[in-house]
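Everything below concerns the one structure shown next.
With one protein chain removed, the remaining protein chains of the complex are shown where they sit.
Each chain gets a letter, A and B, in the order it is written, and its residues are counted from 1.
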Amino acid sequence: MRKLLVKHIAIGLLVVFGALTLTFVLVRMSGDPTGLILPQDASAAQRAQLRAQLGIDKPLLSQYFSYLGGAARGDLGKSYFDSSSVSAVVLRYLPNTAILAAASFALTVLVAVPLGTLAAMRRGGVLDRVVQAVAVVGNSVPSFWSGLLLLQVFAVTLGWLPTFGTAGVASLVLPSVNLMLYLFPNMARLTRASVLNVLPMPYVDTARTKGASEGRVMTVHVLRNALLPVLALGGVQFGSLLGGAVLTETVFAWPGVGTLAVHSISRSDFPVVQGIVVYVAVIFAVVTVLTEVLARAANPRLRTAV
Amino acid sequence: MTSATRENDSPLLTVEQLSVEFMTPLGTVAAVNDFGLSIGRGESVAIVGESGSGKSAAMRAVLRLYPENRRTRIRGAVAFDGVQLATLSNRRMREIRGDRMALIAQDALSSLNPSLTVGYQLTEALRIRKGWSAGRCRKRAVELLDLVGIPSAAERLKDYPHQFSGGMRQRVLIATGLALDPDLLIADEPTTALDVTIQAQILQLLRDLRQETGMALVIITHDMGVVAEIAERVTVMYAGAVVESGGMRDIFTSPRHPYTEGLLNAVPRSDRRAERLASIPGSPPSPTTRPSGCRFHTRCAYARADCASVPAGLEIVAPGHASACRYWKENFHGAD
Partner (left out) sequence: MTTTLEANASKARPSVGVRRFRGVLRHRVPTVIAVLMVAAFAVITVAGDKLAPMDAGAQHLRGRLLPPGSRTAAGSHLFGTDALGRDLWSLVLAGAQTIVVQAALAVVIGTAVGALLGLYCGYRGGRLGDLLILLTNLQLSFPFFLLALAVVGILGASFWLVVFVVALASWVEIARVVHIETREVCQLEYILAVRVMRGSGLRIVFRHILPNVASSILVLGALAFGNAIVIISGLGFIGLSAPSASPGWGEILSDGRDYMASAWWITITPGIAIFLLVLSVNIISEAVRDRLSPN
């Protein structure tokens, strides 16, 4: 088991490293930032001074290594916009993304898993067909459009919920529901397929022959095994929520890293974008490793296998 | 062969005219047709037949294991220890199942939950039924593993099914069936997936268990060798129906149905000089398209004109011995 964990950690590190390198290359490719920071009529001397300040007058490779060194310490440079520390800025927005991620994920699991299970139990029934149809439709709706629709109906027209901001639970509702709509199809389908896989297994029958009630059969025997792949998917989905909810955050003006990324791009504040990518890579790697650990703990067959 | 006197001579389980039908998109499948069986306390009965003969389906229907939905139709009368099972509530049926009648399924690897420890699964029934404490369950689990011959029982309680070898796993599966000390144990192909040497061990185990606990045993198998090893009485099934039943010795020495004869001839024997293995020509009919009349007539060496049109029913050929071949007298000369 240790071996596989090490493998995952290694991949995680590789990804972070790749993110650091890729964004470094991208930013350097984007050209001279002095044009973005200084006013148009700045003199050549001023530009040279700024370049020295930013450290971009040094050779590329040494810039790269000092960047890496800084990253290891948590220092990801300074924002072009207001010279504040990139790390500080990102960490200010990150908690909001985390809250949204947690709420959305919880909502998704609470809705998708029971529905997927029920659909599998009554295969071919009305619920099953509805769930499958909703899954196909749900996969086809772009999240920014569904977000706009939700806003339109519930906030603008009906006025039940606020249109933006983070004041209180009410403002969390719509963005979480939107993300849930996005994640629901895959999780419900996987749950359904997995339960369908497990239901005909002989050991489920064995439980019945021992006199277990249907309820016990479903929870202790069926779900315990059927939810293993769902756990793996959940980990991936949660990880992606922590870095990928850009569109939803934008639609609902939710002050998370997604919104920060969009604003930074429009301001050409590339170091911040860089910082976001790096942070998200780290978080995703951590979530992946944790999911692996959980998966092993939950599935005895993986524990003794290599 | 008469059995020794028992305290209570009334049969433990009687099944009459059991039929099991499944509605599938391809048509109605009659898995079991007019199945009958009677088992006394402590008796050992084998149900023999090829795959698709309905032997597993019949016993599962007896235990009411099929989900009660529109796609399944089960008819017939089943009485266990005098109680009619058909009319029992689900709850009462669950109480009988596992407690007084246990079923052990075929493949131990897929019949045991891979995510639960063996210790838990052994005593799950006890936990559900009798509300035993964890400590008491543990004790019983160790007893059971000892009973079926698994070494270092106490340490192995926390192991998972995949950590046992095939033969050991089968023993564990048998142990789960024994947890509540059932009066009747139904073993569905308990030796099929195992090596010959392990098979012998398992059969010996079952024999010993019967000795120790006095439980009745129904063995479902396709292997006549297994039947010879352990059965007192035999029921032979073909295409969903019983074609012959009787004492084991009777059936083996004087079979009264062409199918039974074919099965016996197909067993390789070292005392006979034969150049090739005799096998029954043709193959079993699919459950959706069974032959008319006597179902075996298409493969029967003795088939006559009206075998194709007139359905066969069980007839008594000797005390405790019945056959579904109408021409049993003519075919088997009544000799021996």
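Criterion: a residue touches a chain if its C-beta (ideal position, glycine included) is under 8 Å from a C-beta of that chain, and two chains touch if they have at least 3 such contacts.
Keep in mind it's a predicted model, so treat the numbers as computed, not measured.
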item: Candidate in contact with the missing chain, chosen from A:Q46, A:S83 or A:N139; value: A:N139
item: Residues of chain A (touch criterion as defined above) contacting the omitted chain; value: 11-12, 14-15, 18-19, 23, 26-27, 29-30, 136-137, 139-145, 148-149, 151-152, 156-157, 239-240, 243-244, 246-247, 250-251, 258, 261-262, 265-266, 270, 273-274, 276-277, 280-281, 284-285, 288
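Just so we're on the same page, only the chains that are shown with their structure count from here on.
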item: Geometric centre distance via CA averages, chain B-chain A, whole Å; value: 54
item: Residue numbers on chain A that touch chain B, as the complex places them; value: 201-203, 205-213, 216, 220-221, 224-225, 228, 298-301, 304
item: Of chain B, residues touching chain A in the complex; value: 63, 65, 94-95, 97-99, 102-103, 105-107, 110-117, 124-125, 128-129, 160, 162-163, 173, 176-177, 179
